[in-house]
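All remarks here apply to the structure that follows.
Every protein chain except one is present and positioned as in the full complex.
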Amino acid sequence: MTQENSTLIITEAETYFAVPISRPDFGSSGKTGSWRTERPIINEEKCTKCLYCWLYCPEDTILRRQDDMVYVDYDYCKGCGICAAVCPVNAIEMVPEVKTGEN
Amino acid sequence: MIKTLTGNYAVAEAAKLARIKVTSAYPITPQTTIVEKLSEMIEKGELEAKMIRVESEHSALAATLGAAAAGSRSFTATASHGLLYMHEVLWWTASARIPVVMAVAARAIGAPWNIHVEHSDIVDQRDTGWIIGIAQENQEVLDMTIQAFRISEDPRVYLPVIVGLDGFILTHTVAPVNVPDQKDIDNWLPPRMQPYVITPESKIAMGNMTSDDDYYMMRYSIQVGQEAAKKVIEEVDQSYGKAFGRYYGGLVECYKCDDADYVMVLMGSWAGDAKEAIKILREKGINAGIARIRFIRPWPAEILREKLYNKKGVLVFDRSISFGNTGQLFTELSSTLYGMTNIRGVIAGLGGVDVLPEDFANEMIDFVNKVEENGKVYDPIKWLFPMKYRNVKVEEVAS
Partner (left out) sequence: MPVRLSDFPRVRYGMPGNAACPGCPETMGLRYVKMALGDNVVLVIPAGCSSVIQGYTPKSGINFPILNIVFASAASAASGMQAAFESQGKDTTVIVWAGDGGTGDIGFQAMSGAAERNDNIIYICADNEAYMNTGIQRSSLTPYGAWTTTTWTGKKEHKKNIPMIMIAHDVPYVATATVGYPQDFIDKLRKAAKIKGFKYIHLLAPDPVGWKFDPSLTAKLGQLAVQTGLFPLYEYENGKLTVSVFSRLYRKPEKRVPIIEYIKVQGRYAQLMKDPEKIKGLEEEIERQWKWIDVLEKSSNPSNAASQIIKENK
């Protein structure tokens, strides 16, 4: 078992092992869509597909369809309103979040 | 082959044999010649590693941890105030379960400045989760450092290891040391193992918040690793003994302690002087021995209990003190032995004050007399003052 070059073996511990490691995943702080007090509504007719809202959204919750039309991921959108503020054609409106009866 | 090496150079040789890939250290007396020797080895091409010349000890351990988390075997060294400065990073490293080895040149802590040997800096790290070993002489320093890599990278353990060596007494004193061949070490020391790496492939984030419940279980897990280390340290020592001819006794070296009536308990280089004292005592008819603690963490409770439970008396020598209570070895040992034997703790050698074999012998004689006179002795703190101050009256403290 020689090691002329440095080899590295990553192997699980053989005793009870709990260590603070994580991997990137959705919802590390829950479904943050529940934080909203208002939600962005995109007017697809006004939208020019400039992608500014997609660029500036802090949460990565404005997504692009194949034709680059944008839509919102309401599970995680926090309702900050940056998308509405940067839209050059005012195609996004922030409307109060209203309980629709579903969770 | 036999080389004449100081303790610090023995550490450097061991790190080289272990094929470390990254090292990062900040100079502090009495560790400086470790860093100097490693720099020299790297620049001469004898050691294929990167040296990061950091601007503080806190950064030294952080850089070592970073390199280890990225998957490279890494190493650092420090002492005294440097060790205290990086204290928070010690906790972070152990809790991250990333194997790393660090040499600590045991040195007194200020104020005032004192560069001579004391164990305070090392015992101050007991709670951090690191495995902590302390050597008696330069040969053991080299052997323990090499073993430390295998202990820390064992999948039953996955905890960082401190190798302690007494400042100046070992770090700067030359002794003949049998240095194993590189290819023999390559055969004995496995390739680096660790539980995870932080790379774009693994996508792992380490250290973000966790629920209190999960945090508790992580703490439990560290303790499990420490408990497992008791067995691993013994196995590694035996395996090294078979391969290189030197076995030290695992967690505790029992020097004439099996047939002894009275046993000294201590750790570090002054055990050599204590061993001389055993000769003196046995000539005087006192059946004395030594249980030399090689690893203070994990605390070898079972072995100490097994070796000492039926002795007539146990005399602990602490080269440090927890102000407001007493010596740390005494506190831990008396808790382990909980009343099984007569026990006394002596505070000696603070700040590098010399303790001669005669001093060890006289302390034991005094202890033996006390036991034979009183029958039941529990003496948590007895001061062995420096020669100049031996007539100072010990302050009576309200009990």
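First chain written, first letter: the chains are A and B, and each begins at residue 1.
Everything that follows uses one rule, which is that contacts are C-beta pairs under 8 Å (C-beta built on N, C-alpha and C of every residue); 3 or more make two chains touch, one makes a residue touch a chain.
Everything quoted here is computed from the prediction, not taken from an experiment.
Touch with the chain that is not drawn comes from one residue among A:14, A:44 or A:60, which is A:60.
Touching residues on chain A toward the chain that is not drawn are 6, 8, 20-32, 35-36, 49-52, 54-61, 63-64, 68, 73, 75-76, 78-82, 84-86, 94. Although one chain is not displayed, chain B still touches it through residues 21-22, 24, 48-50, 52-56, 58-60, 62-72, 74, 88-89, 92, 198-200, 202-211, 214.
Criterion: only the chains that are shown with their structure count from here on.
Those residues of chain B whose C-beta lies close enough to touch chain A in the complex are 19, 21, 71-73, 95-97, 155-158, 183, 186-187, 189-197, 202-208, 210, 214-215, 217-218, 220-221, 224-225, 228. Touching chain B in their complex are the following residues of chain A: 1-4, 6-24, 28.
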